[in-house]
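Apart from one protein chain that is not included, each protein chain of the complex appears where it belongs.
By letter and in written order, the chains are A, B and C; residue numbering begins at 1 in each of them.
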Amino acid sequence: MKLFEYMGKEIFAHNGIKVPPGKVAAGPDEVYAIAAELGEVVLKSQVLSGGRGKAGGIKFADSPDEARKLAAELFGTDLKGFKTEALLVEKKIRIDKELYLSITLDGSARKPVLIASASGGMDIEEVPEESIVKKHIDPEVGVMPHFCREVVRRLGLAGNVAKEGADLLTKLYQVFKKYDCELVEINPLVISGEELIAADSKVNIDDEARFRYPAGTPIVEERTALEKKAHEIGVSYVELDGNIAVMANGAGITMATLDIIEHFGGKPRNFMDAGGGADSEATAQAIEILISTEPKVILVNIFGGITRCDEVARAFVRVRESAGIPVPVVIRLSGTNEDEGIAILRGIGIESYSDVREAAAKAVEIAAVS
Amino acid sequence: MKLFEYMGKEIFAHNGIKVPPGKVAAGPDEVYAIAAELGEVVLKSQVLSGGRGKAGGIKFADSPDEARKLAAELFGTDLKGFKTEALLVEKKIRIDKELYLSITLDGSARKPVLIASASGGMDIEEVPEESIVKKHIDPEVGVMPHFCREVVRRLGLAGNVAKEGADLLTKLYQVFKKYDCELVEINPLVISGEELIAADSKVNIDDEARFRYPAGTPIVEERTALEKKAHEIGVSYVELDGNIAVMANGAGITMATLDIIEHFGGKPRNFMDAGGGADSEATAQAIEILISTEPKVILVNIFGGITRCDEVARAFVRVRESAGIPVPVVIRLSGTNEDEGIAILRGIGIESYSDVREAAAKAVEIAAVS
Amino acid sequence: MAIIIDESTRVLVQGITGNQGRFHTRQMLEYGSNITGGVSPGKGGQEVGGVPVYNTVAEAMAAGGVDAAVLFIPAPAVKDAAFENMENGVKTIVIITEHVPVHDAMDIMAYAADKGITVVGPNTFGLISPGKCKIGIMPNQIYKPGTIGIVARSGTLSYEIANSLSAAGMGQSTVIGLGGDRIVGLSFVDVLERFEADAETEAVVLVGEIGGNAEEVASDYISKMTKPVVAFLAGKSAPPGKRMGHAGAIIERGMGTYDGKVAALSGSGAHVARLPWEVPELLKKAL
Partner (left out) sequence: MAIIIDESTRVLVQGITGNQGRFHTRQMLEYGSNITGGVSPGKGGQEVGGVPVYNTVAEAMAAGGVDAAVLFIPAPAVKDAAFENMENGVKTIVIITEHVPVHDAMDIMAYAADKGITVVGPNTFGLISPGKCKIGIMPNQIYKPGTIGIVARSGTLSYEIANSLSAAGMGQSTVIGLGGDRIVGLSFVDVLERFEADAETEAVVLVGEIGGNAEEVASDYISKMTKPVVAFLAGKSAPPGKRMGHAGAIIERGMGTYDGKVAALSGSGAHVARLPWEVPELLKKAL
């Protein structure tokens, strides 16, 4: 789950990491009031896409009037497909130098990894390898003073800024652990006189740890309405922009089914992994989600293991009898109770395939002509 | 550092471990007032020795009057050489069963070890091996739910008591870590209806961690005045009851010096490890401590390495010139600058030995005749 | 031979009295796996399919030893269950459970690495040495004993491929699922090294997918292997920034793309199947 900048900064502030003074506003008048309090301000569109600055989502204002005017423009803007619904209004801070700092997961090492650079303000991918400090963190040890000393030394910090840097690293790792983060990123981390200030925040929290989020952790819903509905019935669903609705059982086989559709020249409407061993009622609900997206055809690819082919077939009978199925359905059934499933489907006039090649080719053909 | 029972219980209560309602009192009238509040009470002498119950340091009172009367007796009592200066007055609790529970250090395993037994209320040394639950705790892992389940199961706890037991183990280990404990012991841990209550506490805290004790941690001074003075000048000192004062450099060699004295039939007045590399001023202060104990003779055993024999000799010159040395001194000097040291001492009329055998025999001889 | 598990492996099922635990215990017993016990706190003394249930791993260990444990445990309790096995000396842990927090997974893997413990998963179908031992949730009927090792990030896709190999007369030495999460216990390299050293294995099928850099790292090792490797990757058509079912199957910041992985694998000498049904053909050619 990605948090908005202002949410990440609230978490930072709550855990002793310095951020610029500021408040979040939902409209130009609120922006005016905050600017009247803070003086020279920065207005930052609260959207979850990267490259916000280049896209025009960040503006500077010298006066409350200017702030209100710029805010009115920003609230209307579409940034890479995201609409600005909130602005973070912050006091403009002195910037002596910009650094980059993040802690994220390294799947290969199975450990958190700290990435830092004395060149902040730009994408870390654009910073040359040799000027990046990269150090793994042993989760059994955490971030100790010597770790901080080494990072701060390599960033070339000195004096009070070095002290603040070491302290910040300790706190940032605490945030990373405490909030079950996948990523905490500060870019830029600003040297402002003798202080270190987090001028931006990117905080991604592990959805799976929701059962233990600290009290007050904000929740951001990233799923579309349909994805949310699918999630509620225990189905993994991603909306895409084609016209062939897809259901398969297993993430890998579902991805492969989409690939096969594209191989035959079709475009999938969605990714739907209906999981293993679902009963016919849950499967029926999943089918209804597919129908609701108004595809030209539904392609089902079941390799039955735990999933029984007859249960899948019964789900189609169930939907046919209740809501009806207004689009053609192409089904590949293979594995456990395959023959029974094929017979049941034949009973409601749906022809099954045992080879995914033939099924996919057929679905693409239907989508193309209809 | 050993804490008094009531201090340990304050720490327990502060960290969510149940203890009986109670207060500490410094005189019989305070005891009366507390008993008037609590009803039937137990009076417990706050002394640091074990076997307090058997020695008569624990009394039950049905009324405030009886409590005051018993308290007056207890305040006068000497328990194994300790005077009762405070009484813990606690509400008498229902006792369905007594258990034993502790976490301590295992030097061999280099880990904390949990020791528990369904037979509480007696010394754990007297409990048969097979009815003791002994489990090491990996400091990298701590006490996890499965650890608690296993201990509670082996103690035969059930229902709510089992739940409280698992919770208590988690909290007791937190106390053990948070307060840098060498030992936390609850004996007896009482099953009282559906509750688990710590009816006693023994908490020993690591002296070396004093720099990070949590705020409010009580401090108990176990050192005698002399031991404290020695500690302040950086010398390791233990009072004993003989008449030969001893100084040596190093814990092992000091212990061996005491052993050699006893081998020749003498009795040491103290253990004094003056450490390695002390200068003549610090050594002079250490000598003054020895003199203040009015021994019959002072035996010094120096194997010079980092410690220079001439510096030790100069310390004696310094004391001789300032306070004077009113008792005979026997010195063994060997190692770094040995010849120089011997010459300096000869200048003030002290004869040195290079063999500890001769020096120790001579000191014992002097102590025997004087 | 085979790798990690064989007919001598004594298997413990943790969470044996839950629905999943019961069902798959029966399936594994049917397959012939040597299930010697189950764990379910407070249910000690019961039986599931003739398998004795214990209250704790320590009890099961004391009753007769455990070589591998398989976890059918709700995600929030997986860390505790994994440590219960690891702290009690179990040397192979198979975590079927999906939705395990990544920080818990990292803690498990750090401890396992220190103590030389093999962790399969989380979010895996498990592993099987056909004809010898099955630990996991894969269907019993699709595997045949043989000389092909299969290592996969995803379940059903590997079933499909195993099935097509069996149909083509190519049995398997061991089939293993790494798990679909971002933090899993075994890497492709860990498994490839074992297959390379296994006398019974003649060739390896690697079933990968988009996201992470597991396939890229594996490529370095594949270039040093003596045994042929056929690879198939899922997710060619996946858009960036979307998790395709698996927590780990996501293209982020330009990393983990299909094309990058295909290039790395091809460069290492692996035979890359563009479509799943090409795998048996490529394997026949490579052998």
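Heads up, the rule we're going with is that a contact is a pair of C-beta atoms (placed from the backbone, for glycine too) under 8 Å apart; a residue touches a chain by one contact, two chains touch by 3 or more.
All figures in this text were calculated on a predicted structure; none of them were measured in a lab.
Peer 1: With touch defined as in the header, list the contact partners of the absent chain among those displayed.
Peer 2: Counting the whole assembly, the omitted chain is in touch with A, B, C.
Peer 1: Would you mind spotting which of C:K115, C:R253 or C:R274 touches the chain that isn't drawn?
Peer 2: Result: among the candidates, C:K115 touches the missing chain.
Peer 1: One chain is left out of this view; which of A:G39, A:G56 or A:P145 touches it in the full complex?
Peer 2: Touching the chain that is not displayed is residue A:P145.
Peer 1: Out of B:A158, B:A225 or B:A251, point to the residue that touches the absent chain in the complete complex.
Peer 2: Hidden-chain contact among the options goes to B:A251.
Peer 1: In terms of residues, what is the contact footprint of the unshown chain on subunit B?
Peer 2: Answer for subunit B: residues 105, 107-108, 110-112, 125, 138-140, 177, 180, 182, 206, 208-209, 211-212, 236, 238, 240, 248-256, 258-263, 268, 271, 273, 276, 303-306, 334-336, 356-357 touch the chain left out.
Peer 1: Kindly note down the residues of subunit A that lie in touch with the hidden chain.
Peer 2: These residues touch the chain not displayed: 138, 140-141, 144-147, 149-150, 153.
Peer 1: State which residues belonging to subunit C touch the missing partner chain.
Peer 2: Answer for subunit C: residues 114-115 touch the chain left out.
Assume only the chains that are shown with their structure count from here on.
Peer 1: Find the chain most remote from subunit A, comparing centres computed as mean CA coordinates.
Peer 2: It is B whose centre lies farthest from that of subunit A.
Peer 1: Per the centroid of Cα atoms for each chain, what is the distance between subunit A and subunit B, given in Å?
Peer 2: 58
Peer 1: Whole-Å distance, subunit A centre to subunit C centre, using C-alpha means?
Peer 2: 27
Peer 1: I need the residues of subunit A touching at least two other chains; which ones are they?
Peer 2: 140 - these are the residues of subunit A that touch more than one other chain.
Peer 1: At least two partner chains per residue is the criterion; list those residues in subunit C.
Peer 2: Within subunit C, the residues that touch at least two other chains are 111, 114.
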